[in-house]
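Every protein chain except one is present and positioned as in the full complex.
Residue numbering begins at 1 within each chain, and the chains themselves are lettered A and B in the order written.
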Amino acid sequence: MIEVKNVSYSYDSGNEVLHDISFTAGKGERIGLIGANGAGKSTLMKAMLGLIPFSGAIRLFGTEVRKDTLSEIRSRTGYVLQNSDHQMFMPKVYDDMMFAPRNYGLSEEETEQRIDRVLKQLNIEDLKYRYNHKISGGEKKMASIAVILVMEPELIIMDEPTASLDPRNRRKVINAVNSLDAGRIITSHDLDMIRETCDRVILLNEGRIEADGKAPEILSDKELLERCGLELPLSMQ
Amino acid sequence: MDRIDRAVNDLREMDELASGDSPVHHFSALAKLTVTVVYILTAVSFSPYDASGLLMMVFYPLMIFQITGIPFRTYLYKMRFVLPLVLFVGLFNPLFDRRVMLVLGGLKITGGMISMFTLMIKGMFCLSASFLLAATVRIDDLCAALRKIHMPDMIVTLLLLTYRYVSVLLDEASIMNEAYHLRAPGQKGIHVSAWGSFFGQLLLRSFDRAQELYESMRLRGYRGEFPYARAEKEKGRDFLYAAGWILFFVLCRYVNIPVLLGRLFVR
Partner (left out) sequence: MHMADALLSPGVAAGMYAASAVAAGHSIRVLKNKDDENKLPVMAVSAALVFAGQMINYTIPGTGSSGHLCGGMMLSALLGPEAGFLSMIAVLTIQCLFFADGGLMALGANIWNMAFYGCFVGYYLIWRPIMRQEKLDLRLRIVLASILGCVITLQLGALSVCIETTLSGITELPFGTFAGLMLPIHLAIGLVEGLITSAVLLFVYSARPELLSGINEEEKKEGRMSVKGVVAVLAVLTVLVGGGLSLKASANPDGLEWALFGNAEEGYAENMGLDEENFGNSSSVSDAAQAVQDTTSFLPDYSFAGSDSELGTTVSGIVGSGIVALAAVGICLAGGFFRKKKTV
């Protein structure tokens, strides 16, 4: 489902952020993308969504990521931004959930049904008509996941979904993520969360893939993690 | 409280009021917008010397306050900076216009006194009408109404997005302001050495934010046309609501009801 081949990216200034990244993943695979700050995680995700120009090739669902295929790829992919305030720009949660379906021309009835279904699935029916700027950080994160799920994506990409959440909300998000069938790529420094939500881990270091393998193996390799600026997850210590 | 925090509170309070559930809230946004505009136009067009005619216009805000249960105190509180100044508006008229227009008992009432009175009343009436519109219509409904009267998509969308980001950026500015003043006790404002960088930092971050926001929109299928809900149709009761009030305003404007009422008792 995901093929990334020799992808590199440099800033205009010449700093290389991604260096020759290649990996493939099958349908429904659950991947954790980890690495220290500045390792290139966000850049790689943006490249996959065609938000930045890159060299190399990326294919999602068998379709190459190009300017003319973006619309198709994006309609099948959901991207949960780290900052929910950037993600949700409409006054109310409901409006935000309506945004993508309307853009893609789904019927209003169908969309309404989907909205109710998603809210129920995530157990946040009470947020439907709440104002985006009046809900708490944890609620916002759940809502921003709901906003993505309405489009019923086949692949979900999440940037630091548990950052700055309290333990209870973090738990809620983890449970929500684990209730989804879609394939996923999650970046985080919260390695315990990665351990709970992902089977496979790709470890980036300074723009290169340092390791790629089963989550339990990589997440228990203290020496490797520390070399890349990370620490063993608490549950492994 | 700081100006920024005050603005944050004001905005939230208006939001809460607008999400109320009174009969007035259930009329369409377009009907309420029309009534508000006609009300303001009518009120402003009264002659500065027609105090008694203008008085009838009090019934519109009065009824809306009554029906919605929007606390009058909130209005006064919100207007606490504006209202005294509006009241001040006509304060100098009596000094200049000393033409006696009426003698009541031994008291000489001058044209200036009357025009001062009507100006203050007009100022209060117009403010209350705008306030009641904002307090009974949610921003998204207002935007939908504006689309209905063919306000360009770009302006309406801009209004909607700006409204959303005003609260986000006010929060951010408020945090920065607090952080600044925690490290600069006793300063009233931003010191000249930080004039550029204080706001500049916020500006740079905001531009990055705009970029992310735009990405988030594009990722969800935005291609230059903002999608709105299918316009909700005005129902008969909306027409009745608007027509009723407008009729009342026109009546007040052209027939001096207080004089007619008075005639029943005097003469």
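Here is the rule we go by: contacts are C-beta pairs under 8 Å (C-beta built on N, C-alpha and C of every residue); 3 or more make two chains touch, one makes a residue touch a chain.
Bear in mind that the values here come from a model prediction, so they are computed numbers and not experimental data.
Undergrad: What shown chains come into contact with the chain that's not displayed?
TA: Answer for the hidden chain's contacts among shown chains: B.
Undergrad: In the full complex, which of B:K122, B:R147 or B:R220 touches the chain missing from this view?
TA: The missing chain is touched by B:K122.
Undergrad: Footprint of the hidden chain on chain B, which residues?
TA: Where chain B meets the chain not shown: residues 3-4, 7, 10-11, 14, 16-17, 19-20, 36-37, 40-41, 43-45, 47-53, 55-56, 58-59, 62-63, 65-66, 69, 71-74, 78-79, 81-82, 85-86, 88-93, 95-97, 99-104, 111-112, 115-116, 119, 122-123, 126-127, 129-131, 133-134, 142, 152, 154-155, 157-159, 161-166, 168-170, 172-173, 177, 187-192, 195-204, 206-207, 209-211, 213-214, 217, 223-224, 226, 256-263, 265-267.
Keep this in mind: only the chains that are shown with their structure count from here on.
Undergrad: Where the centres are mean C-alpha positions, what is the separation of chain A from chain B, in Å?
TA: 42
Undergrad: Quick one: in the complex, what on chain B touches chain A?
TA: 12, 15, 19, 138-140, 160-161, 163-165, 167-168, 209, 212-213, 215-223, 227-230
Undergrad: Report the residues of chain A in contact with chain B in the complex, numbered from low to high.
TA: Those in contact with chain B are residues 46, 49, 51, 71, 74-75, 77, 79, 81, 83, 85-92, 95, 98-100, 102-104, 108, 131-134, 147, 151.
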